[in-house]
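Missing here: one protein chain of the complex. Every other protein chain is in place.
We call the chains A and B, going by the order they appear; numbering starts again at 1 in every chain.
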Amino acid sequence: MGVGIEVRGLNAWYGKHLALKSIDMTVPANHVTAVIGPSGCGKSTFVRCLNRMHETIPEARADGLVKVGEMEVYGDGTDPVEIRRRIGMVFQKPNPFPTMSIYDNVAAGLRLNGFRNRKQLDELVERSLKLSALWDEVKDTLHKKSGASLSGGQQQRLCIARSLAVEPEVLLMDEPASALDPISTSKIEELIFQLKQHYTVVIVTHNMQQAARVAELTGFFLMGSLIEYDKTEKIFTTPADKRTEDYITGRFG
Amino acid sequence: MPKQPGDASTQQVSLWRRFMNQAANVFAVSAAVLVIVPLVVIFIYLVWKGVGSLNWAFLTQTPKPPGELGGGMANAMVGSAVILALASAVGIPMGIGCGIYLAEYGRDRFGDLVRFTADVLNGVPSIVIGIAVYSLIVLRQKHFSAFSGGIALAIMMIPTVARATEEMLLMVPNNVREAALGLGIPKWRTTLSISLRTASAGVITGCMLAFARVAGETAPLLFTAFGNQYWNMNPNQPTAALPLQIYTYALSPYDDWHRQAWAGALILIVMIVAAVAAVRIATTRGALKGAS
Partner (left out) sequence: MTAIPALANAATERRVSVASSVLQRIRTTQPRSSRLPDAVFRVLILVTAVSVFAIVVFVVWELVDKSRLSLHQFGVGFFYGHDWDPVNDQYGAMPFIYGTLVSSLLALLLAVPLSVGVAVYLTEMCPIRWRAIISFLVELLAAIPSVVYGLWAIFVLAPLLRDYVEPFLARTLGWTGLFTGPIYGIGMLAAGIIMAIMIVPIIASITREVLTAVPQNQREAVLALGATRWEMIRMGVLRNARIGIVGGIILGLGRALGETMAVTMVIGNRPEISKSLFAPGYTMASVIANEFSEATGDLYLSALVEIGLALFLVTLIVNALARLLVWSITGGAAGRVRA
């Protein structure tokens, strides 16, 4: 089951540049929350702060309260490695491991965490691929084909399976379908809809229609601040803030 | 999801994984240290052992007979200069010409062949080049000479210079060439005065790198220039060279000669490091626009 995320006063810097300004946001468990906004507004930065990927960039740092379930992401004793296992991430451009088979791709995270038993791995790989709606397409070529030999949409589903294999509680998706064709995109969107039963999903998207299709809640970011955060329906029909309205209606961004 | 023992979600990052991470850190840092240590130690030794022996006599005199103290490597330094001058006079124009060919005319199968050949030449052990030049020139002339040594070193310079020239010329944008040709400037002029001029900084870098590389070469000179205990300004006679002299002295049983070998090595290193540093400064100071 997924857990909720609570964010209080999150700031993030690239060097001296303050990219996120005191973000407050509560993401409910087992829901899909979309994060939208124009380029450079900080939506990707925000999401990357949730699993401490932001600080892997040289000179980048973040602080504030981020609680995922009971876990304090920026707490004193917290190990980023542990955080990233519990908060999964899917990237904009599918990035399967080209030197590994489909099976090994999905099993990669499991092996890192010490799973060695072959039968156990088989079961977990199958389960993850079924969860990401890829199992039927690859079950006969699990070991024969490399991760990179699949189509773009399949690669992305493979990456989702890979992330799900280590049983995260939250799944972060940074524009997961923007590099894909419309048919793959709709498959991914269907998938996201299924996933929320088991996980909490936060999805960054620049495509407002996509946010409207998959997300129950939407947050609008602009220049590093969270301008408005509400039910998706409300954001897109009767936004409270004028800036939100301008973005929705395409006046900028 | 039912939780099982050993479930990924209930594990902390294991001690073993933490240990491996630290071990890898230690290993990588140690490797960096271990690699730099010989460099530092060698330089320290060179300065320590070499500086003491550098005196006016060393720089101006020829070797004394074995066993006698004193004397110097003046003839070796001059000899090296002569051989390197010969090598550059042949190697640099040929290398640049080959590079021009590869960049401007050689985008076909024959060009690929020449490129491959230059790579082959680059990988040939220097002693084998020495044998070949011995065979080609020394045997026919029936004597050793600075000339044959210069040719051997020139052969070693050519691939480096050619590659650098080709790369730098390829970086000159095509519209510069077209602009020149459009103005009615003939192709040969365009290539030399415009393309080559634009690429010149990078080409000079390549030449200096090639020069620095062959300046320290000993093996190809062993049976071409051969070495000489006395002054010799005739390029058609066996000629002393600094690396050769260092080699001979190092293997000799005389302490004084060992001392002089260090001094010679110091001079050689200073020369080469100066060339390499100059290249580094030139490439990072942005004196080369868009190069390297």
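Here is the rule we go by: a contact is a pair of C-beta atoms (placed from the backbone, for glycine too) under 8 Å apart; a residue touches a chain by one contact, two chains touch by 3 or more.
Keep in mind it's a predicted model, so treat the numbers as computed, not measured.
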Interface partners of the hidden chain - shown chains only, full complex considered: A, B
Selected from A:C41, A:V66, A:M89 or A:I235 as touching the chain missing from the view: A:M89
Touching residue (missing chain; options B:A146, B:I246 or B:A282): B:I246
Absent chain, residues of chain A that touch it: 51, 53, 56, 58, 81-86, 88-89, 91, 93, 95-100, 108-109, 112-113, 159, 162-163, 166
Missing-chain contacts mapped onto chain B: 13, 17-18, 20-21, 23-25, 27-32, 34-36, 38-39, 41-42, 45-46, 49, 93-94, 97-98, 100-102, 104-106, 111, 113-114, 117-121, 123-129, 131-132, 134-136, 155, 158-160, 162-164, 167, 184, 186-189, 191, 205-206, 209, 212-213, 215-219, 222-223, 226, 243, 246-247, 250-251, 258, 261-262, 265, 268-269, 272-273, 276, 280, 284, 292
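We adopt the following convention: only the chains that are shown with their structure count from here on.
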Between chain B and chain A, distance of the C-alpha-averaged centres to the nearest whole Å: 52
Sites on chain B touched by chain A in the complex: 1, 6-9, 11-14, 17
Contact footprint of chain B on chain A as seen in their complex: 1, 79, 81-82, 85-86, 109-110, 112-115, 166-169, 198
